[in-house]
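For this view, one protein chain was removed and the others were kept in their places.
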Amino acid sequence: MAGVKIERVGVKNPEEKQVIIGQGNFTVFACDDIFRALLTAVPGIKCAVAMNEAAPRLTRVTGNDEGLKELASENCLRIGASHTFFIMLDNAFPINVLGALKSHPVVANIYVASANPLEVVVAETELGRAVIGVVDGTSVNRIETEEEKKERRELCEKLGYVIE
Amino acid sequence: MAGVKIERVGVKNPEEKQVIIGQGNFTVFACDDIFRALLTAVPGIKCAVAMNEAAPRLTRVTGNDEGLKELASENCLRIGASHTFFIMLDNAFPINVLGALKSHPVVANIYVASANPLEVVVAETELGRAVIGVVDGTSVNRIETEEEKKERRELCEKLGYVIE
Amino acid sequence: MAGVKIERVGVKNPEEKQVIIGQGNFTVFACDDIFRALLTAVPGIKCAVAMNEAAPRLTRVTGNDEGLKELASENCLRIGASHTFFIMLDNAFPINVLGALKSHPVVANIYVASANPLEVVVAETELGRAVIGVVDGTSVNRIETEEEKKERRELCEKLGYVIE
Partner (left out) sequence: MAGVKIERVGVKNPEEKQVIIGQGNFTVFACDDIFRALLTAVPGIKCAVAMNEAAPRLTRVTGNDEGLKELASENCLRIGASHTFFIMLDNAFPINVLGALKSHPVVANIYVASANPLEVVVAETELGRAVIGVVDGTSVNRIETEEEKKERRELCEKLGYVIE
């Protein structure tokens, strides 16, 4: 791998908060504006948006919860890749905000959205770092049974996704 | 990594133009239609859309500026991955066109949108090549201070994002 | 039509600027945030966003051009309907901003987007006023000929929608 080193960065997330990692641009504008989009998406949301900038080499952060800001900025800094953003959520789920994020004009793409344990796979070159994938929890080992299919639908109903 | 070779392709971009790299399909249609979407998005935009096709093995290109067309097609060819597109912009910024691109029916995803120095990380197999990540400028090395947060907001205001 | 009075409000637009009229909500937030969405959509855009609020009964306005702000707020006030917004644009066309507006979380719908002479048809009840339609220039009186179809395509090419 001429000039490319692959490593992994374990995400620090002791309370299993919801995490969204993606790629954007225009960090000085984006950090605040993604935060505003999250506030607009869900009433009472607690969140932090950290985002890396190449020049100056800084992790920016905006949020309304000090704990989430600290974790988001620390994780984003450890990933290190420029223009990568790291979001942490409370009182909200990825399904409440992914629509708004994907259509936001500074967002290029979303790598992952999950409360599972995460490991970010990063490529490093002389220039800098790139996210090349995210391990989103343990891998699977078999296909569901009919009984398990029934159970997942019951679980969805218990979660409120029920049609009388 | 049996059968997978990882390499990096440095993007040639001597004048630091805005670059957008993504994955799409239906190259013979997409190349012109993405170009048309860019024209529609920003008045006076100068741009070039290069896109790779697997069969025949060709880099296609459409644009309204010869310099951008040459750079876009040369970079796209060097990346080599089929169905990857490489866009170069003038008189416009990614935030002006990412919405139109992400919602365009031929676009699968956007890898990066930036004027930073770029290195595309590519996986090569016997079949062909795949973009697996993009290094988007130098990596970060610390979290911004309160003073730097204040400065970035002042910078946004200088750039016109001010509400009287 | 018991209790419903229909009137028309001629839009004042002496320099034939581009106008967009729509319905939204949350005026105190929307007025600034729609303005910000317009700034993000087109580099160098000049614009004003006026929007009516029911309580207190006020036309709000935000913008970066005094002339556009004056016209937008005067027209919005004369329409009078609560939660209606009136946008005026310079250095940009509706096709450059309609995507951003339609996907903005405060926008319910867009009534019209045009630089034609406009008359807003308004229904008035005891409670208040509602936009029920907009006359967007003179009505048509015949179907185009094949020659005229050819001419419109040539006009599009002259406007830059040409693919070499």
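A, B and C label the chains in the order they appear, each numbered from 1.
Quick note on the criterion: a contact is a pair of C-beta atoms (placed from the backbone, for glycine too) under 8 Å apart; a residue touches a chain by one contact, two chains touch by 3 or more.
None of these values were measured; they are calculated from a predicted model.
For the omitted chain, the shown partners it touches in the full complex are B, C. Summarising the interface, chain C meets the missing chain with residues 1, 5-8, 10, 20, 93-96, 98-99, 102-103, 109-114, 116-117, 119, 121, 132-144, 148-149, 152-153, 155-156, 159, 161. For chain B, the residues touching the chain absent from view are 33, 36, 40-41, 100, 103, 105.
Operating definition for what follows: only the chains that are shown with their structure count from here on.
The highest number of C-beta contact pairs joins the chains A-B. At the interface between chain A and chain C, over half of the residue numbers appear on both sides, which makes the contact a same-residue one. Mean C-alpha position of chain B lies 33 Å from that of chain C.
Look at where the CA atoms of chain A average out and do the same for chain B: the two points lie 22 Å apart. In this assembly, the C-alpha centroid of chain A lies 37 Å from the C-alpha centroid of chain C. The set of chain A residues touching two or more other chains comprises 29, 103, 105.
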